[in-house]
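Only a single protein chain was left out; the remaining protein chains are all shown in position.
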C-alpha cells in the first residue's frame, strides 16, 4: 500500500486508516513538499519516525497506490502505475467523468481518455459488484457522495424528477492550502460559494442519479444514464469537518412519510455504512467515522420530499471511502479498518 | 424609552443601541430574573451601574416601551400600556399574525385579538408609511425579515410562484436560555431542525409575500393578501450571530441575470439598510450592523432564481429593526443610532 | 466489562474505546437518565441498538466496572462491587486523595475511608507496577495528569521547588450538563475560573509531585510524600476537547536547554503514550488519542523552566487512561485498544 500526496488532508486520513489496517502494509508515502523529511514535519498528530519517500519509490514498492493529488496529475501517473501491474485508487476528479465532460467543467485537457473506460466509479453502495477486482477506481468526493446517497432511493424507484440541493461544508473540504480560509475571516461566518450552477461536482451528481434512473439499484459505471437536472448551491460553514446535504426533491406519484421511510429503509437495508435515521442528522455524529446518516421527510404542505444526508467529508467523503473501495478490490471484508461510529463531542 | 425583558439577547442589543441613541432617553429596563440587581450582573459587556427596575416602574416611566419577552406575555402587557398612553414596540410573535393563525401555530390562546387590528407590521422597507405614528408595532424576527426581503422584489413584480427556503442561523437566535445549545455539542456541528413545514415563522413569511403579491410595493398590514406556498427548512450553524437565507424561487416569465439584478436594484434603491451586492453575501459582513446584504442569481440550468440574504439576527433581525421602527414612529431620521457597517473580523 | 454513568462524556469515550477493545467484552452500561432506552437516544454518534441497562444489572454481569459518576457516588458503590469480587476503575475524585483532604476540598463526607488505603492511583507512567493486579484504581483527571507529567521529571530529579501552573481547557472538561457553557457565551470567549488557589485538583497535583520528590521515579500510592506548593490557574478556552498546561517551574541547580531535554527524554524513554517534542505542543495533535505531548524549555532570561503538556482531556485525561489502567490490571499489553495518534484536522 502506498500514498502519493500524503501531506494533504486526504493523505492524513489515509495514513490514519491504513496504519491501523490489519490486512495491508503501508510501504511508503510521498509528498513533493516534504520529501525526505519525517512524517511529523507535516503531521503533528502522527508519531511514526518514517520519512516521506520519493514518489517513484512509493510507486515501485506498493502494490496498490492511493493518489491523493490535485486534479490533473492522476491522469499522468495512473497509466504507468497500471502498466507496472499496480492497482490504483484515485481520489481526484480525473476518472470520474467522461473525458469530454471533465474537460468542459475542469478546464484541464484529459491525457488518459482511454483509461476512463476502465475506471470503476467508487461508490460501494451502488457499484459494489463492479468494484470487486477493479484495477482503477475513481473515488468520489464528499458533496457527490452525500447528494447521491440522499437521492438514490428516489432515483432507483424511478420517481425522481429533479432536486434543489443545498450543500453545507466544513472548511477542511477546501484542502490544506486553500485560499480564503483564514480563521479570522471564516470563523463566525457563513457564505455560499460557486452558486448558480457553476460547481463542478454538478455533472457528477447528475450522472450518478441519471445512471440509477436508467439502470436501477445496482449500476455499472459505463452503463446507460438518463438526463436529470439538479440545482446545487454549496456553502462554507465555520467548522472543520462535516458535510450536510439538504435536498428538496420533486417526485412523481403519491407519497406519505411512511411509504418514504419504508423506501429508504429497504434500499439501505444491510448497508454497513448507511444509517437511515428516525430523527434529523447532525454532522458531528459522523466525526471520524465512515458512516452516512440519512433522513427523508415528506413535506405535506408542498408535496415535495426533503432529504438530509450527513457525513465526515474526509472519511466517507474521501479517505474512508477509498479504503472501503480497497477492501472490495482486494476481496477483504468491506468494513475492515473503517469505524462506523464517531467521536463525540 | 424602556425595555421589558432586558436580560435576553434582544434586550442586550436594545440596551446597546438605545444607550447610544442621541434623541431618546433610556429611563428604565426590567428583567424578572435580575430585578434590583446591577446591569453588570446580567451583562458583563456593559458598564453602567444602574439597576434592573421592576416591570411596573419601567411601564410607568417610559413613553415608548420595547417588549422583549417570550411569546404570550406581550398580549397581556400591551393593552394596559396602550391604555396608559404609551407606545409599544413588541419583539414577540404576539401581534404579527391574525389571532386564529397565531393560535394554530403557537398553540397559545390569544388574549388581545382586537389589538391585532391596530398593530402595524414592523418591516420598514415595506410598511414605512404605516409605521409613522403607529402606536403598536409588531416587530418581525430574523428568518422572516431575511426571507421576506430576499423575495419581496419578485413578489412585487408579481412573478413569484413559490420558493424553497433554507434558513441558516447562528446559535444566538435560539435565545439565552435555550436547551440543546451546549458549546461542546453545537461547536463543530451542523444540523437541520423543525424541518418539514413545522417552523412557526412559515405562515408569517407566506403572509408577507402574499400581501406584496396582492398589494405591490407599499403594503398595508391589514390589506389584502394572496396565497403563496413556501417550503422552509432551518438549520443551526456553529456560530453565535448571523442568518443566511438561501432561497430558490420558481418564477413566471423570462428572466436573465441582468433583468433580475435591475429588478432588485430598483426595488431597493435608496433603502438605507438594504445593500444589493454584485458578489455573494457572507454573514460576518453584517456583524453588529442593521444592514441586510442581498444577492439574486438567475440559474440558467434550471430556470429558477436563487436569492441570498444575510443579516445580523440580533440587529436587523431583532433589536436594530425595533429601533428603526421607533425612529419611524417618532418621526426621527430612520437611520438614527443604527450602524450600517459591521465589525470585521 | 461494564460502565456506570455511560451518558456523560467520559462514558461516551469509554464506550468508543471498549467497544473496539479486542480482549474484553462490554456486557452492559447504565445511566439513570436513559435506563431502558437505546444507546442512540443519548449518543447520536453510536450505532448499536443495545439499551441502557439498570445499574444493578451492570454491576452483576461485569467483572470489571468503570465508574464514570459524579463525585460522591463511587464511595457508595465501590465497596459492594469489591465485596462481590468485581474490580473497579473509578473516574471520580473519590479515591484519589486521603479522606480528610478529600473532605476539605470536595466538601463531601467520605463514606469509605478504609477503601482509600487499598486504591491504587491510576497514573501508569508513575504507578505501573502497583497497577498490575490492582482491585480498585483511582483514575486521575485531565489537569492533574497533564500537570503531573509535565513536572514529574523535575520532581524525580529532586530539583523542583515550586511552579506556577496555568491550565487551559476545552469546554467538554466541564461535563455534559455543566452550567455556563452555552455556545453563544463561550464561543469567541476566553476566561479564567476558580482562580486564586481554589480549584480542587490542586492538592492532587501537589500530592503527586510531592510523592515523586520523596520516592523518585517509581512511586507507591501510599508511600511517603514531601510538601510542594503550586499555584494553579485554570481557564476555559472556546474549543470542545483538549487541555494544555503551561508551567513555569522554579528549580535548583544549573540547567541548560540541552540538559533539560536530556532529562525529559530519559525520563520518558519507552513510554508508549508520552512524546517529548522538539517543538511546541498543540492540543489538536492529540485529538482522540491517548498521547501526551510534552516540551520543556529552559528560559535563560529568568533561570526558570517552562514546560508545556498537551493531551485530549477525554482520552488520556479520562477514559483512555482508564482503559490503560484496565490493561495493566488485567495483564494485557498496555497499549491495547488505545490510539497513539490523533485525528487531524
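As written, the chain order gives the labels A, B and C, with residue 1 at the start of each chain.
Rule of thumb we're sticking to: a contact is a pair of C-beta atoms (placed from the backbone, for glycine too) under 8 Å apart; a residue touches a chain by one contact, two chains touch by 3 or more.
As the structure is a computational prediction, the values presented were derived from the model and not from experiment.
Quick one: which of C:212, C:287, C:314 or C:328 touches the chain that's been left out?
C:287
Pick out which of B:90, B:125, B:206 or B:282 touches the chain that's been left out of the picture.
Answer from the full complex: B:282 touches the omitted chain.
Please pick, from C:25, C:188 or C:224, the residue that touches the omitted chain in the full complex.
Checking each option in C:25, C:188 or C:224, the one touching the absent chain turns out to be C:188.
What does the interface between chain C and the hidden chain look like in terms of residue numbers?
On the side of chain C, residues 162, 164, 166, 168, 170, 184-185, 187-193, 195-197, 202, 229-231, 233, 235, 237-242, 244, 246, 248, 280-284, 287, 297-302, 304, 306, 308, 310, 344-345 touch the unshown chain.
On chain B, where is the contact patch with the chain that was removed from view?
These residues of chain B touch the chain that is not shown: 9, 12, 16, 19-20, 43-48, 172, 187-188, 240-241, 275, 282, 284-289, 291, 293, 339-345.
For chain A, which residues touch the unseen chain?
9, 170-172, 176, 178, 181-184, 186-188, 238-240
Going forward, only the chains that are shown with their structure count from here on.
Using CA atoms only, can you tell me which chain is the most central one in this structure?
A
Once you find the CA centre of chain B and the CA centre of chain C, what distance in Å lies between them?
Spacing between the chain centres: roughly 47 Å.
Can you check how far apart chain A and chain B are, centre to centre, with Cα atoms defining each centre and the answer in Å?
That gives a centre separation of 39 Å.
Pull out every residue in chain C that's touching 2 or more other chains.
9, 172, 187-188, 240
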